[in-house]
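As you look at this complex, bear in mind that one protein chain is not there, while each of the others sits in place.
Here is chain A:
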Amino acid sequence: MSDLVKVTIDGITVEVEPGTTILNAARQIGGDIVPPAMCYYSKLKGSGGKCRTCIVKVSKGSEKDPRPMPKLVASCRTTVMDGMEVQNITSPEVLEARAGVVEILLINHPLDCPVCDQAGECDLQNLSYEHGLQKTRYEFERRTFDRIDIGDKIQLHMNRCILCYRCVFTADQITDKRVHGILNRGDHSEISTYIQNAVDNDFSGNVIDVCPVGALTDKTFRFKNRVWFTKPVDAHRNCNHEKCNGKVTLWYKGEDVLRVTARKDQFGEVEEFICNECRFDKKKTSDWTLEHPTHISDTSVISSNHYETFKPLPVIKENPELQAANKIELEKTTKF
C-alpha cells in the first residue's frame, strides 16, 4: 500500500490514491469537513474550479516541499500530495472567503425561492443557509433575463443561473451534440441555445438534474408541487434505450407520480443518467417496478415528509404547574 498518499484535512488523516483531488479526499472522510461544491461534478470531466465555494487553505504543500500554498485553492481541482495538510472549516480565512463567494453568488440571484421548483433541493439555498448573510449589501438593480424554453420539456430561468457550466459539460459528454452554451461574457454571460435552437436529444433532460439551482427546470413538473410535499421512491423499468438503465427516483404526491428524476448520491450527484422517455413520458405507477423509499438525508427538508417513523414534537410543552393543575382537575372530576 505504499503508493497511497497521505493527506490531512482539518486534522483527520486519510490515505487516498495519487491524483485524487482534495475535495474527493474530503468526501472519503465525509461529514462536515467536505467542502461545498456548486460547479464540480464527479461524473463530468473537466468540471469544477469555477464557483470557488470549495476553496480551502493548504497549510503544508507536501512532505517534500512543506511550504504552504500562497493563495486559497479550489479543492475540486487541486490534487493531493503526500503529506499535504489542508484546512477547511478549521480556518477562519477559508470560512470568510467562502462567505464572500456566497454573498457574491447571491448578489444577482433573484432569491425567488418561494416560487422556485428547485427550493428544498437547491445547493445554493443550502449554501446560503450555512454561510450567507441575513441581508444583502448589494443595493443596485439585479441583472435580469427573459425566461426561455429550451426544448419542449425544459425551461431555462437564466436569472437563477450561477454559471457552473455543468449543463454544458453534460451536453458535451453524454449527448451526441451540444446546441446550448455560454453567450456573452462577464456578468452578462448567459446559457442559451444557438439562435433559440431547441435542445432536442434523448438525454437532454439530464441538464435539469445537474443544475445546482433552479435555472433549468422540468416543464412537466413546473409549479405542480413543493418537493418536500412529495415522497421519493426508487424504481426501475426495462428501458429500451441502449444507454439508459431505467433506474430512477419517482416523486409521489398521493397516488400520482409528479416527477421522475435520476437517482442522486449523498453529494447530490446523479448516479446514472436517464433518458428523456423515462423522465418525461412514464408517469404512471404501472410503468415502473417500485423498489423502496429513497434514502434522504435527515438534514434535508424533504425528510420532513418521509416514510420513516416521524415523531411530531409535543404540541404542549411540559409545564409542571399546568400538569399539577390538571391533576387536581382530574381528581375533582373523578370524585363526582
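Structural remarks
Heads up, the rule we're going with is that a contact is a pair of C-beta atoms (placed from the backbone, for glycine too) under 8 Å apart; a residue touches a chain by one contact, two chains touch by 3 or more; residues count from 1.
Please note the rule applied: contacts and distances are computed from a predicted model.
Missing chain, UniProt protein name, picked from "HmuY protein", "Carrier domain-containing protein", "NADH-quinone oxidoreductase subunit F" or "Peptide/nickel transport system permease protein": "NADH-quinone oxidoreductase subunit F".
If you put the hidden chain back, the residue from A:72, A:86, A:208 or A:257 that touches it is A:72.
Across A:82, A:187, A:271 or A:291, the residue that sits in touch with the chain not pictured is A:187.
The residue touching the chain not shown here, chosen from A:16, A:44, A:84 or A:163, is A:163. From the set A:97, A:174 or A:199, the residue in touch with the chain omitted from the display is A:97, counting the whole complex. Here the missing chain is touched by one residue of A:50, A:226 or A:264, and it is A:50. Counting the whole complex, the residues of chain A in touch with the unshown chain are 48-52, 55, 71-72, 74, 77, 97, 100-101, 103-105, 107-108, 137-138, 140, 143, 162-163, 165, 181-182, 184-189.
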